[in-house]
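Shown here: the complex without one of its protein chains, the others still in place.
Right, chain A next:
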Amino acid sequence: MKILVAVKRVIDYNVKVRVKADQSDVDLANVKMALNPFCEIAVEEAVRLKEQGIADEVVVVSIGPKAVQEQLRTALALGADRAIQVETEELPDSLAVAKLLKGVVEKEQPQLVILGKQAIDSDNNQTGQMLGALTGMPQGTFASKVDMADGSVNVTREVDGGLQTVKLNLPAIVTTDLRLNEPRYASLPNIMKAKRKPLDVTTPDELGVAVTRTVKLLKVEAPAERSAGVKVADVAELVEKLKNEAKVL
């Protein structure tokens, strides 16, 4: 079985972003970039399925400028077999990404597509579901457990009230939640090996997809600042202030 994993290059999760002075966007110049944490979990899950003998090939794909090759190499070092970069100047929106991924799915014919549930930059939580709609595949979103069976997959999903399990016929789409697994670290020998693994570059044109954007970013602002309040000396003072000053008790 072949598994396709989509990965995204995003700002490192520990970095506190700054909004540009002209409010056109956030400032990403000279900021540390990394593999989106949810995508890392997706790669790990695919590699584990390969180690269990369930999958025989793991293909990773990323969309964006040449810099995304860095994240594809990371995924290869974690255990993916080969990589595809869909070269675009800018990062397309979720719908365009889903259309491009559909093109890759049609070419590669994977039995399982694994994506992160959301990218920590745009916080959209859309791409996996949109790919499901475009390909007609069923979806197991926010997965915390993936059990492969013959011809189907049982996905345990994190929902607001607890957990829900769905059974999906293959080919299917899974989006990862944080609790699905603990991603491994790439060892130095594996990082070296990853440099020799195949990385193909394709374009939206070759996939027959026109990248358009219907949602315009008008402005990006810093959120209202919350300033530090006061320190209280003990519990009695805290309760007194909550009752009389903040009036929330």
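Miscellaneous remarks
Note that a contact is a pair of C-beta atoms (placed from the backbone, for glycine too) under 8 Å apart; a residue touches a chain by one contact, two chains touch by 3 or more; residues count from 1.
As a convention for this text, contacts and distances are computed from a predicted model.
The chain absent from the displayed complex carries the UniProt protein name "Electron transfer flavoprotein subunit alpha", chosen from "Electron transfer flavoprotein subunit alpha", "Light-independent protochlorophyllide reductase subunit B", "Membrane protein" or "Na+/H+ antiporter subunit A".
Touching the omitted chain from chain A are residues 11, 13-14, 16-17, 19, 26, 93-95, 98, 117-118, 120-134, 136-139, 141-142, 144, 154, 157-169, 172, 177-179, 213-223, 226, 228-232, 234-236, 238-239, 241-242, 246, 248-249.
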